[in-house]
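Below is one structure, written out as C-alpha cells; comments come after it.
For this depiction, one protein chain was excluded, whereas all remaining protein chains were kept in their positions.
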C-alpha cells in the first residue's frame, strides 16, 4: 500500500461551477496507483466541491441559480457583510455542499458514473485562485 | 494493510429513502477486515446518500417532504426540464446531500450510532437501478 499527497491550484475566473475532473485524472495518471481511494479537499470556506451532471449546460446554470436563490446576497439577512455582500452567501453555499469528497479508484481512474463530473464551486464574484489537496492511497 | 473494492446495485422501486445498511454490512462480513475505513460512493447525479435516523418512519417521511419543498418540481424555475419535471430537482437534492460517505469500521462493523442508518436517497419518480462503489481499507 502506498499513498500520494499533492496540492493543486485552480483559477476560478468567475462565480459558479468549474469542472476539474481532467486536472484530477491527469494527476492520477502520474501516481502509478491502479486501485485505491482518492480524497479531494478544498482549503477554503467560500468555495466548495460538488459532483454534478457534466452533460447539460442548462443543468449547470440551474444549479448555480438555485444556490443563489436559497442562500442569496442580502444587505439585511446577515450581520457579517464587511467583506462584501457575496461573502456570507459564499460561506452558506459552502456549508450546503462539500469541502471534502472521496472517490474510489479502479484501473487507475476515478469510478465516476457516466454523467458525473467533479466541480470546484466558486462562490465569490471576483476571480480567485483556489488550493485543493489531493490524497491517494492504494496499490 | 489490505483493501477491497466492490460494486453493488440497489433497486429503488420508488422516490425517497431506501435503507441499505444491511447490504453494506453483509459485504463487510465477507471482507475479513476488522478495523478500517469504508467509503460508499454513489455513481449518479439524481440519487444520493444520506445517514439518517432509522427508527421513526415519520422522520423518514418528513425528510423526504422537506427536500421536496426546498428543491421542488417546477415548470418555470429551471431551464433544464427536457428529461422530466423531476430531473432538475433530483440534481439539486443530490447537491444538498451526499455522493460519498466514509464510515470507520471496528470489530468488522460500521461504527454507526444507535439510531443511524445509511440510505440511498432516490430522487427520480420512476423505479431505478442504482450503482454504488464500496471501498474498504484496513486490517
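As written, the chain order gives the labels A and B, with residue 1 at the start of each chain.
Basically, a residue touches a chain if its C-beta (ideal position, glycine included) is under 8 Å from a C-beta of that chain, and two chains touch if they have at least 3 such contacts.
Please read these numbers as outputs of a predicted model, since none were measured by experiment.
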{"item": "Among B:20, B:88, B:101 or B:132, residue touching the chain not depicted", "value": "B:101"}
{"item": "Chain A residues touching the omitted chain (full complex)", "value": "1-3, 5, 37, 39, 41, 43-45, 70-71, 77-80, 88, 91-92, 94-96, 98-100, 102, 131, 133-135, 137"}
{"item": "Chain B residues that touch the omitted chain in the full complex", "value": "1, 35-37, 50-53, 56, 58-59, 61-63, 66-67, 70, 96-98, 101-104, 106, 111-113, 115-116, 137-139"}
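In the analysis below, only the chains that are shown with their structure count from here on.
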{"item": "Inter-chain centre distance, chain A versus chain B - centres from mean C-alpha coordinates, in Å", "value": "20"}
